[in-house]
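Inspection log for the structure reproduced underneath, given as structure tokens.
Excluded from the complex is one protein chain; the other protein chains are retained at their positions.
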Amino acid sequence: MINDLKEIHEECGVFGVFQHPNAANLCYYGLHALQHRGQEGAGILVANDHKLSIHKGEGLVTEVFNSEKIHQMNGIHAIGHVRYSTAGGGGIMNVQPLLFRTMVGDMGICHNGNIVNANVLKAELEEQGSIFSSSSDTEILGHLIKRQKGHMIDRICASLEKLDGAFAFLILLEDRLYAVRDRYGLRPLAIGQLPNGAYVFASETCALDIVGAKFLRDVEPGEIVRVKGNQLLSRLYTKQPIHDKICAMEYVYFSRPDSILDGINVHTTRKNAGKQLYLESPVDADIVIGVPDSSISAAIGYSEASHIPYEMGLIKNKYVGRTFIQPTQELRNQGVRMKLSAVSSIVNQKRVIMIDDSIVRGTTSKRIVTLLKEAGATEVHVRIASPAIKYPCFYGVDTSTLDELISHKMTTQELCAYIGADSLAFISEEGLQKSIHFEKEHTCDLCMACFNRKYVTPLYDNDFQDD
Amino acid sequence: MINDLKEIHEECGVFGVFQHPNAANLCYYGLHALQHRGQEGAGILVANDHKLSIHKGEGLVTEVFNSEKIHQMNGIHAIGHVRYSTAGGGGIMNVQPLLFRTMVGDMGICHNGNIVNANVLKAELEEQGSIFSSSSDTEILGHLIKRQKGHMIDRICASLEKLDGAFAFLILLEDRLYAVRDRYGLRPLAIGQLPNGAYVFASETCALDIVGAKFLRDVEPGEIVRVKGNQLLSRLYTKQPIHDKICAMEYVYFSRPDSILDGINVHTTRKNAGKQLYLESPVDADIVIGVPDSSISAAIGYSEASHIPYEMGLIKNKYVGRTFIQPTQELRNQGVRMKLSAVSSIVNQKRVIMIDDSIVRGTTSKRIVTLLKEAGATEVHVRIASPAIKYPCFYGVDTSTLDELISHKMTTQELCAYIGADSLAFISEEGLQKSIHFEKEHTCDLCMACFNRKYVTPLYDNDFQDD
Amino acid sequence: MINDLKEIHEECGVFGVFQHPNAANLCYYGLHALQHRGQEGAGILVANDHKLSIHKGEGLVTEVFNSEKIHQMNGIHAIGHVRYSTAGGGGIMNVQPLLFRTMVGDMGICHNGNIVNANVLKAELEEQGSIFSSSSDTEILGHLIKRQKGHMIDRICASLEKLDGAFAFLILLEDRLYAVRDRYGLRPLAIGQLPNGAYVFASETCALDIVGAKFLRDVEPGEIVRVKGNQLLSRLYTKQPIHDKICAMEYVYFSRPDSILDGINVHTTRKNAGKQLYLESPVDADIVIGVPDSSISAAIGYSEASHIPYEMGLIKNKYVGRTFIQPTQELRNQGVRMKLSAVSSIVNQKRVIMIDDSIVRGTTSKRIVTLLKEAGATEVHVRIASPAIKYPCFYGVDTSTLDELISHKMTTQELCAYIGADSLAFISEEGLQKSIHFEKEHTCDLCMACFNRKYVTPLYDNDFQDD
Partner (left out) sequence: MINDLKEIHEECGVFGVFQHPNAANLCYYGLHALQHRGQEGAGILVANDHKLSIHKGEGLVTEVFNSEKIHQMNGIHAIGHVRYSTAGGGGIMNVQPLLFRTMVGDMGICHNGNIVNANVLKAELEEQGSIFSSSSDTEILGHLIKRQKGHMIDRICASLEKLDGAFAFLILLEDRLYAVRDRYGLRPLAIGQLPNGAYVFASETCALDIVGAKFLRDVEPGEIVRVKGNQLLSRLYTKQPIHDKICAMEYVYFSRPDSILDGINVHTTRKNAGKQLYLESPVDADIVIGVPDSSISAAIGYSEASHIPYEMGLIKNKYVGRTFIQPTQELRNQGVRMKLSAVSSIVNQKRVIMIDDSIVRGTTSKRIVTLLKEAGATEVHVRIASPAIKYPCFYGVDTSTLDELISHKMTTQELCAYIGADSLAFISEEGLQKSIHFEKEHTCDLCMACFNRKYVTPLYDNDFQDD
């Protein structure tokens, strides 16, 4: 489904590069490739051996940075961040990277994920006299590190041990960079290398490709990697058990189709899911269509498996940035359709199978089914390439509250009626798993808590009430 | 193929709306939907019964206009334009619409196409004392109309009779709007109607859809349509013969896949061309891939016909606007790849059929084949969904000069070697025609002059030398 | 009085430089120094031996140009313009320089002044088939030149002979620049020379100073100067009588105090006028204050002559550009005062002599007197450093219509009551003349038509009705 309609949001993407004369520039391109992971804010922090400096702002990477600004950011190391935030969420102070100043040196941190015991830790820290400059849970790590003793890597590891939840952190000091992934591997983080030998880190491999870096491997769950000079060192930071559980929605929706997570290409898993959907829920129809952009792969898979032709029955209008003038409600009522159009000449008088990646609140699906019927589709069969989302995510995905999750409140049959479809089916959990783990080489299991409530961590004080 | 790599460019798109309280706003959305037809400049001209006023600038629609600016543009009628121009082409003075001031009233004109007898007409007009404020051939029409006598519609018709070439014009006066298409119908122009009864005109129907307008019909070749009050009147402006010959490249590359030209959906013709390509030039391989975005439909067609799976082997990095920081040559050399990436996990160890819409100079095809081979493809078979482009276009398409057209200089076999492909085939002219005219309902023939040199007009002084 | 409060406006400033590697850059600085002559639009046109290219836009020089844009404007010759325009006046099409394209070469024109027989000429030209792309009277000259025969200089001279009114033109061709002043010398135009020998032209000498150019001389009334290669040639373009009559308001209000017009420093003439005002209209009081910025010099003159101390009783808040957020009427009513504040600690309990340069509609004077009384002034004696403006200007000054000129409708005594002053006096015409021509070396008389109705040209069809 298209980004702007989407009722589900990734929180962030991170990118880092160590030891390259154009560090800020590469970071800009890397963040651009990760732009789909967050459009609300962007920042880059550069270091050379003497100081850290930062520029960040609200909006897209291309809105926050211009060539003059990038040019000014001298530095041979850089970390950067793109951010999604809920409305009103804190403004510039929450845009990352965060930069900490201490009398013994500066430290920058950026983060993809969500700390589930943030409130517990914040309360403890405030109790001890700490005060926070942001409402971001990322700031907690800086405070924790400050309060540890010993070598920097030990201080970082001791701090990470206190955190529970989903995280991929990049931590930059004047002369070294740390990359960390939580012990479940919920959020992805890849390591690459540039032709000049410089190490690169990115939430997704698509950002390695854009800068010409070769993919080396993923940061492992529970691992901390340090780059200093031209050395990459690795250790486990945790004594707690490690359970590989990468977020299934990374495959279903968040990641770019050309990215490789845990050795698996995302587009391929989506196409597999489309094929699997056909095997599980076949239906006779004239054409298969996908909701652009993220459901196209699954739609093609369904088409190949069913031999029902794939057609471009829905089209997205591309526009980006905060500068686009949104239509007023009055113009919407008059029929101005900015985001998605049904292509009447394709769907008219046709029985349509519409593939989407997920349903969250159901309002968007309802709207698209209506669009298709208005454009002349005689039947609309909806097939969803993920299981029904019944539970909120606490690991960095903004899926709304329990109350808003329509599959929490309705059966599939009720939901089918609600969205006005002629039939509706979700892929099974097993089916999704099979689509992703179609080869033997994977190392991680999948977190499917939003489908089955099997949260990988305790939930602490997060506002999830049993029903 | 993706826009920014593209060696072939449409010149413009036009949009008009008559009698709507939010005319400028609708024009903004319409131009946004036509943005793919020109990214160098944009303008909107509004009229109410008392005066015409204009705003225009260089860049994308979203760069030229903001909400404040649109808000200031009070008017109930509007015409707008998006423009592609060759480097250095004239700056703001050539951005359309053009606005003419006379003591008896103002007139605005915007134009998609190219006047082939422009230099002849310009010389005549200058001889008579005219002076031009732009280097655009569009300005000629304003001068011609000024020099005629009689009713405005007669003056316009007499002027149009003098023009030869490709054009779709919108002409706005204080209280009326004219829409015109050349007598070959080379460039498209559709008529739509809003729920409130207002008439809308657009180069492509996708711009009607976005504003919620219902498609009524195309402006016919040789027709002039006038809207005044709530009346739409029509007449033929020419006594010369009318030969319907819409540009084949509109189907192949320029138009958006959801647009309908001459009653035919563009995506469908492209998919047909893919199927036809398979029938004409089958090859055994593991996967079919398309060069995004315009070749995806053809690739899916090829895949459906051949039962070879369609995969996402190439991916485009989306970015837009003049604010994007282009990588330096040095960074390019280091491997920074902004526009197109090959997805190694998909193409590695695979025999690949790569579908593209056209080849102009050959350098892009060569680059993509190289990308695919570097990503591990064992074979790359290139199939092109248009015939070989051997002759320049003089009807509003910027296909470079004869010398730069690689198919003018090389046989298919030589070109295959040049681009490093394992095989290369173009669709036949008949095959393309069949793909487009797959149903009986079409009214227009196709201009295929760039493939077969059958120019529909005399060429006057245009710099086409026989070889 | 301060610019934004002002009810009187200059129309433009022009700047040109010939044969300098940084021509556009110098033009930018020159226009910046002339910014007070027009804040609504700015443009620069550059030439090298091969082509003319232009950039222009609405707003201040610093808003229209950035360093990237200036950098792109390669050219060794340049002309530029800053423009004031009445509300809604035509938008970008009227921003100058105007650029004309012909098959034998391009021509750029910029203009300060007003052509009084514009409508007559326009009608003639339209009759002959010309059509206009702007509503600016400047465009007429381009059309006229196009219609003449012979050498370019002869064509220009013949065209200028047809114009009546006030003008200073700069005309740029690929390899030469012409500078012209009307035969009354109503608008100023100075010639300077850079250390590298390059010739520079500017509406005011302050723009020569800023670029490090040495003032050579003024362009003379009725003279045309041509620079080509490194030669400066001069001739009279007119056979009609020449009457030197520079606009008195240039000294009173428009020009910058450091500029030298006709050999006379502007600040000095203003200070003289202040002294003269005291001689003509002395009054006993505690302090003298001036309305910033243009009346400060006169106030100091009055203070020196009267030995009443000069104090800073009014202060202007500096802000510029279209980006400033204007207070809403509601906030104004609540007392938000953006433009001018009275300094209570200075004027409280004081008898104040308030010097202003002119009164047009009287509303501003009334507001300032009220401000001063609210701030505690016990008496406010208003002294105006120009005679009463009773007649409209047709020579490039926007002084509103006859009906709006308060001195046309009221006696000084009535006006004094209207603005709430304790006394009011204007300088006499003779007094102003003496203040300006305090030395023998001047060559020009003064146009004082707005005071005494002695218009230097016929008025043609301009809307001046006798009362």
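Every chain is named by a letter (A, B and C) in the order it is written, and numbering of its residues begins at 1.
Here is the rule we use: a contact is a pair of C-beta atoms (placed from the backbone, for glycine too) under 8 Å apart; a residue touches a chain by one contact, two chains touch by 3 or more.
Treat the numbers as computed from the prediction; the structure is a model and nothing was measured.
*Asks:* Can you work out which residue in A:Gln19, A:Asn48, A:Ser67 or A:Ser134 touches the chain that's missing from view?
*Replies:* A:Ser134
*Asks:* Which one touches the absent chain: C:Glu11, C:Glu40, C:Asp182 or C:Asp209?
*Replies:* The missing chain is touched by C:Asp209.
*Asks:* Any idea which of C:Gln19, C:Ser203 or C:Thr268 touches the chain not displayed?
*Replies:* Candidates C:Gln19, C:Ser203 or C:Thr268; residue touching the omitted chain: C:Thr268.
*Asks:* Considering the whole complex, not just the chains shown, which residues of subunit C touch the missing one?
*Replies:* 22, 25-26, 28-29, 32-33, 35, 62-63, 65-67, 70, 194-196, 206, 209-213, 256-258, 260, 264-265, 267-268, 271, 297, 300, 303-304, 309-312, 315, 317-321, 323-325, 327, 330-331, 334-338, 341, 343, 345-346
*Asks:* What residues on subunit A make contact with the chain left out of this view?
*Replies:* So the residues of subunit A touching the missing chain come out as 53-57, 88, 91-93, 98-103, 119, 122-123, 126, 128-135, 139, 142-143, 145-147.
The rule we apply is simple: only the chains that are shown with their structure count from here on.
*Asks:* Nearest 5 degrees, what's the C-alpha rotation angle taking subunit B to subunit C?
*Replies:* It is a rotation of 180 degrees, to the nearest 5.
*Asks:* Calculate how many whole Å lie between the centre of subunit A and the centre of subunit C, each centre taken as the average of the chain's C-alpha atoms.
*Replies:* Comparing mean C-alpha positions, subunit C is 59 Å from subunit A.
*Asks:* List, in ascending order, every residue of subunit A touching at least 2 other chains.
*Replies:* none
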